[in-house]
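What follows is a structure written as structure tokens; I'll ask about it next.
Missing here is one protein chain; the remaining ones are kept as they sit in the complex.
Chains: A and B, in written order; residue numbering restarts at 1 for each.
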Amino acid sequence: MANVTLTINSEQVTVPAGTKVLDAAREAGFFIPTFCHDPEAPGYGGCRICVVNIKGARSLMASCVTEATNGMVVETESPDVVEARKTILELLLANHPTDCLTCDKNGDCKLQDYAYRYGVGSSGFGGEKHSYPVDNSNPYITRDLNKCILCGRCVRTCAQVEDRQVIDFAYRGFQTRVAPAMDTNLAESACVSCARCVAVCPVGALTYTNLSGKGRTYEIAKKQVTCSFCDAGCQFDLNYKGDKVIGVTAKAPGEGRPLCLKGRLGMELRYSDQPLTPMLKKDNEFVEVSWPEALELEDVLAKLKELEK
Amino acid sequence: MTNSIQEIANADFILATGTNTTEGHPIIGIQVKKAVRNGATLAVVDPRSTEIAGLANYHLRIKSGTDIALLNGLANVIIAEELWNKEFVTERTEDFDALRETVAKYTPDYVSEITGVPAETIKEVARGYAKAKNASILYTMGITQHICGTHNVFAVANLTMLCGQIGKESSGVNPLRGQNNVQGACDMGALPAFFPAYQPVALEANRAKFAAAWGVDELPSKTGLTVGEIIDEAGKSVKAIYILGENPVLSDPDSNHAAHNLESLDFLVVQDIFLTETAQLADVVLPASSFAEKDGTFSNTERRVQRVRKAVNPPGEAKADWEIICMIATALGYPMNYGSAGEIMDEIAKVTPSYGGISFARLENGSLQWPCPTAEHPGTKFLHVGKFGRGLGKFHAVEHIPPNEMPDEEYPLILSTGRRRYHYHTGTMTQRTGALEVFYPTEYLEINCIDAAKLGIEDGDKVRVTSRRGQVEVAAKITEIVTPGLVFTSFQYPDVPINKLTNAARDPISKIPEYKVCAVKVEKVS
Partner (left out) sequence: MVATVTLTIDGIQVTVPKGSTVLEAAESVGVFIPTFCHDPELSKPGACRICVVEIPGARNLPASCVTEATEGMVVYTASEAVLEARKTNLELLLANHPEDCLTCNKNGECKLQDYAYYYGVKVGAFPGEKHNYPIEEDNPFIVRDMNKCILCGKCVRMCQEIQGNNAIDFAYRGFNALVTPAMGTTYSDSDISNCVFCGNCVSVCPVGALSEKGMLGKARKWEIEKVTTTCPYCGVGCSFDLNVKDGKVIGVTSTDGDVNGRALCVKGRFGYGFINHPDRLKKPLIKKDGKFEEATWAEAIAFVKEKLGAVKANYGPDAIALLSSARCTNEENYLMNKLARAVLGTNSVDHCARL
């Protein structure tokens, strides 16, 4: 494939043609913030935090959707870029709770990281704030839409699984929010609690219910394990606090695979020192079930018992 | 130090002489303040009215360079009033009669005349020191940087032995080292007359031992030159110098002379982290590592060996100093191959009895104070319990010697130099921190209001300070910290290279220059 050579922050960078400016810059070791960019579903260009200055361009360009071209001159931290990013952060913070104090995402939150990096302590924009009720109808996933920055990564990752596509944007303007069909809560929706969405959420809008209050992100060490329930090989993280596994979180689906609740529960039972109580939806209500039932092992167990006799 | 730092807080009496402790050694200053809060009596001997002098029960504001007279005066009172420790003197010392004879004429009245300290104060301090359950003497360069520096130290030692205030907890002679690893540099044989652990090079047996350890046929027997002699001989008998992390152009006395001599060398190699005033004169400059970029150990003023740990990589192509030394030795035909600083320490332990039990593995569990001769030895908190290194402690009777250069009509003021809290040595590091030099950006000359008035100088005026050797310009600060007749500044500002003025006259034994006294004149710069 043909290469192109461009200049990023005075440094010559050569990349294959078709590479986006974002990837070219990151490859060369330069920092560019992103909210909506998902390497698994690139080319969205929604959040604009990744804007860079490209000489001759009519405006600051979103680097995640701008193709690198020969001779292009890019500045990733010029004063106008920094100013634009600060304004974006101020606008996001204008309608974001200030509860890092107890937020479970504290320490692993992109909004927080960038606010710190760019010194945006509070919003310069006073205005209305959302006051959505927190959706904890689902026993596994807590949705706090007050913290959502509408990056849409949850929507896109969910949509990658053909038969799911449970959530999408609804309403307009200030009212815009991510919602299941008919704007129900998660429990009433077709959600299968696979947690793909939680794995990609950059802020505290989607979190694991069972990990709430159990540890700050910086106290938790993660160790990757591969699920062995099926041949997909999805990746999960064991969350260690001290020497105890306090929970299992989804990391990434296997190639072309969906991730599933059964896999996560299986990992939970196998590794967690305090496994959660499994719940399954029956007649549109979540009810506690036995582990064999949660893991769909009842038939197998029954047959084994049969054989024993 | 014969004691440990933390023992100071438990002393009943502290005699701090020639030490601006709270500025020069703030953490030891903390211990002194703690002792005072615990009820200790503090006597400070200093011509300047320093912060620690302000905390003292007695501030003995002696005239510069009269320390021996004062210390002999204290001994005189202690002997005259029968306060000396007869048991200690009999059992553990020799030549007491010589001391008694010499100090006989140093009566409080006589000493008062020489030093300017009231006779009654001398008596009270002598009594306090002698009668204290335990008493610690702290000193630094105010004692040593005189032409009679070694004799000053003898006079200090005489006093402690006279009263038996040594060889026990919180009692002893405690010189406070000014630089992080002066102690270690001495311990490691960076001295012209000694191998590591002060084993004299003059002794055949020592040379044989080290020759065997280092795998060479023989080692030189002739005592080498001291730093002052090296600078004096530079360009004469000394043709090439390899300087590791030092800046003699700013730190040595009469520095015009030092710079001139270094320029006349055939070859000068300087290894440093910055292009210092000295490095600028070099033929080759080798980029070295700061303490944050290498592994090793420092030995502090209380003989405590502690780890230095590499936290980051050196900038660019800079290397750890030990690696560079190895490269040079190897190039010169003597392969030095150490895989780590820890391996060097293993070799040190083999040839250095006082470090015999020290290894990086042990230091991981905490620091160790030498002597620590074996891997089982816990280290040594305080020295001279029951016995001195040489057996009996020897009294060296010494007489008052006036400074080499006293004020006269042409140069009517005494210049003394020292350190500031916010800076370190020649400022190579502390002038580049983004913080210290911001807060304390320029140096000034402390001058008493009486002298200032005579010379028509107002606070903040630019003045020219001149000695027989050179001159500098500096802003004046009118203050009562110094007495009339005395001016003071630090040597820590490249903009005020005060060592162009200082006197290179040295103590004949230690070869330390007399930084604390030289004659200058001060004029307002119009």
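Of note:
To be clear about the criterion, a residue touches a chain if its C-beta (ideal position, glycine included) is under 8 Å from a C-beta of that chain, and two chains touch if they have at least 3 such contacts.
None of the values given here were measured: they were computed from a predicted structure.
When the full complex is taken into account, the listed residue touching the unshown chain is B:Val285, out of B:Ala69, B:Ala259, B:Val285 or B:Val472. The residue touching the chain not shown here, chosen from B:Ile30, B:Leu83, B:Ala98 or B:Cys449, is B:Ile30. Across A:Thr5, A:Asn106 or A:Asn136, the single residue that touches the chain missing here is A:Asn106. Among B:Asp272, B:Glu405, B:Glu443 or B:Asp461, the one in contact with the hidden chain is B:Asp272. Only one of B:Val227, B:Leu455, B:Ala475 or B:Ala505 touches the absent chain when the whole complex is considered: B:Val227. Chain A residues in contact with the hidden partner, per the touch definition given at the top, are 93, 98-102, 106-107, 112-113, 115-117, 119-122, 213, 216-218.
The definition used in the following text is that only the chains that are shown with their structure count from here on.
Distance from the chain A centre to the chain B centre is 61 Å, each centre being the mean of its Cα atoms.
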